[in-house]
Structures are given as C-alpha cells and as structure tokens.
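And now, chain A:
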Amino acid sequence: MNSVDFLLWVRGPGLAIASIIFVFGMTLKMFEIFMLGRKKNLAELRGSGIKEGFRTIITRSKHADTYSTRHTKFTFYVGWIFHIGMFVAIFLLAPHIELFKSFLGFGWPALPTPLVDLATVIALISLLAVLFHRITNPVLKYLSVGQDYVVWALTFLPLLTGYMTYHHLFFPYTWLLGIHILSVCILLIIFPFTKLTHAVTLFFSRWYNGMMGGEKGVQQ
Partner candidate 1 sequence: MTGTTNDNLFRMTLDGLTVAQQRAVGARFIESVRDLSDDVRIDFAIKIAQDIDANDSEIASAFKSAKSAVLDCYTRCGADADWAMQAGYFVARAAGAVVKPEKDLAGNNPAWQAAMHCRMARTCAVIDSDTTAEQEETEQQHRILDDFLNA
Partner candidate 2 sequence: MSEATLERGLRALKEQIDTPIALFFSSCTHCGMCATSCLFYTETENPAYTPINKVEPMRRLWEQEYTLIGRIKKALGMSKPVTEADLEEWSEYAYNACTLCGRCTMVCPVGNDITYMIRRMREGLAAAGYAPEGLVAATTRAIEIGSPMGVKLPALQAQARHVEKDIGIEIPFDVEGAEYMMLMSSMEIMNYPEYLAAVARIFKQAGKSWTISSEAFEATNSGIQIGVSDIARELVNRVATAAEKLKVKTVISPECGHAYTAIRWEGPNLIGRSYPFKVRHILEVLDEFREQGLLKTEGFEDAKMTFHDPCQLVRRGGVIEQPRSLLKMVAGNFVEMSDHGQMNWCCGAGGGVSANEDAAELRMTAFKRKKHQLDELNVDTLVTACANCRIQIEEGLEENEMDIPVVGLTEMLAEHLVETDNTKGAQ
C-alpha cells in the first residue's frame, strides 16, 4: 500500500469505523452507568441539591482548601496547562474545524496556526512532565497501572504526530498525515474503554457530588 492509499483509507473508512466505535462505546458506557440507577433519598432533605450540583461542575475546577492549594500545585497547574493546550490543538486549528464542520454542519473561528502550534508544544511538554511526575511521585507510582501509561501514549501520539505533520518533520507529509489520523483513530477506539471517559463522565460525577452535598445543605 502506498502512502496515498493509506491516507485515503485512514481518513475515510478508517476514521468512520473509529468514530462509530467511539460513539457506540460511549453510548454503551453511559447506558452501563445509568442502568444501575440511584435509590430515591427518603431523608428529610434541606434541598433538592440540583442547584448545588450545577455549581459544583464549575467550582470543582478550583481548589477546595488551603492545604491542597499548597500541596497539589504540580497536578493542578500542569493539568490545566495540558488540557488547555490540547483543546486549543483539537478545536481551534483550521483543518480540524473543517472536519468538524463536515459532520456537524457548522464551524467556528480558528486561531492562527502558529499559535495552535505553540499550544501543541506546550501540551507536549506538559505531557512529558506529567509522565515524569507519574513515574516519580510515590502516590502516583503506587496508583498507576498499565492503562495509565497506555492512555498517556495514546494522548501523546496524536499531538506529536500532528506537530510533525504540520512541520513536515522527518517523513513525507502524506505518511505523516496518515499516521496522525491513524493515531486519532486508535485513540477514538480505545477511548470509551479507558479512563478517558472522564472527559464526559466528569460533568455527571461532579453534578452528583454537588447534588448529594446539596441535599444536606453543603456546597461541595
């Protein structure tokens, strides 16, 4: 197979298959979660907790107390930097927006590509830092399992290959683009079966957290 055939396949049927598996997987995941249900709370509640649930979705993005503010600086700041960099790379690059437009029916303004390029570099560096932290920090070392490293790699590769593609680094452009899209396909396929589901489920888990606290009159 030559590079053009590969590229045509991966951005056509390949991406389609990956997307279908992604959507199927995420739908299945949400079904697996919500079919379990939650028993109605029969206690004399101080409130329904609904308002607090939504508030927690926002407030949980910042520190809760002075101790964790002092002691989780790395995870907090590098975590934010990585996520912002990654979102800029995914959603504010012109070619990506074109792709989204093709199946959403609408697009949005792009950032100048050199800026997205910078964001990508920042995301890549912060991911490397995150890996180093995971390997050296005693708590993270203890908690981490194979999946944590696999997911790291699957997140790193699209960013790296995207960067290489834009800069025509080392390999012919067609191959680079094909591999970049392939890395995204793999990510999409694996996504629903790993902790990457947090991208969607975190809104719900934060909401439940806030709601369960709000029932008791505590803003969590």
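Regarding candidate selection, all candidates are chains of the complex that A comes from, given by their letters.
As a working rule, contacts are C-beta pairs under 8 Å (C-beta built on N, C-alpha and C of every residue); 3 or more make two chains touch, one makes a residue touch a chain; residues count from 1.
Bear in mind the structure is a predicted one, so any value in this text is a computation, not a measurement.
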Touching chain, any copy counted, for chain A within the complex - options 1 or 2: 2
Contact footprint of candidate 2 on chain A as seen in their complex: 28-29, 32-34, 36-39, 41-44, 46, 56-57, 60-61, 63-68, 71-72, 75-76, 79, 137-145, 148, 193, 195, 197-198, 201-202, 204-210, 212-213, 216-220
